[in-house]
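After the structure tokens below, expect a handful of questions from me.
Excluded from the complex is one protein chain; the other protein chains are retained at their positions.
== subunit A ==
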Amino acid sequence: MDFKFDIEGGNFSNAGTASSDVKKVLKKLNVDPKLIKRIVVSIYEAEVNVVAHAYEGEMNVSIFPDKIIVRIVDKGPGIADIELAMQKGYSTASPEVREMGFGAGMGLPNIKKNTNELNIKSTVGVGTEVELINYLN
């Protein structure tokens, strides 16, 4: 079963709405509250990443009997060095973004901590695709 939610780049006042919508779906599907929390925490980070760095993006959620896959695809600057981006505290966020309380360099490490599998594909100047896989039990 698939769901798609749009993410608007640069609009911090709406950051989190896609994650909240996914949360509502997972609650209806009787997914374990602890897993919902982990998924929502990580997709919220990914959503804010799109808002902070990209022009636009979408969140695609696919639910299978044994796993939940969330793909966040954006059109944006891309990530030059994924390994570096995975390090705690590393951030390319602008001072304005940091002033709003984002951009602490914890996004990707936090996502990794809360997900069973994390795959990142990125092309500089084109965009980034982040895939989060969580297994049910």
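Basically, contacts are C-beta pairs under 8 Å (C-beta built on N, C-alpha and C of every residue); 3 or more make two chains touch, one makes a residue touch a chain; residues count from 1.
Assume contacts and distances are computed from a predicted model.
K.L.:
Any idea which of "Hemin transport system permease protein HmuU", "Putative sulfite reductase", "4Fe-4S dicluster domain-containing protein" or "Spermidine/putrescine import ATP-binding protein PotA" UniProt assigns to the chain that's been left out?
P.N.:
Answer from the UniProt record of the missing subunit chain: "4Fe-4S dicluster domain-containing protein".
K.L.:
Could you tell which one of A:K4, A:K27, A:K88 or A:K121 touches the chain left off the display?
P.N.:
Checking the options A:K4, A:K27, A:K88 or A:K121, the one contacting the hidden chain is A:K27.
K.L.:
Which one touches the absent chain: A:I7, A:V40 or A:A54?
P.N.:
Residue touching the absent chain, from the options given: A:V40.
K.L.:
Going by the touch rule given at the top, which residues of subunit A touch the chain that is not shown?
P.N.:
Residue positions of subunit A that touch the missing chain: 1, 16, 19-20, 23-25, 27-31, 33-34, 36-37, 40-41, 44, 63, 65, 136.
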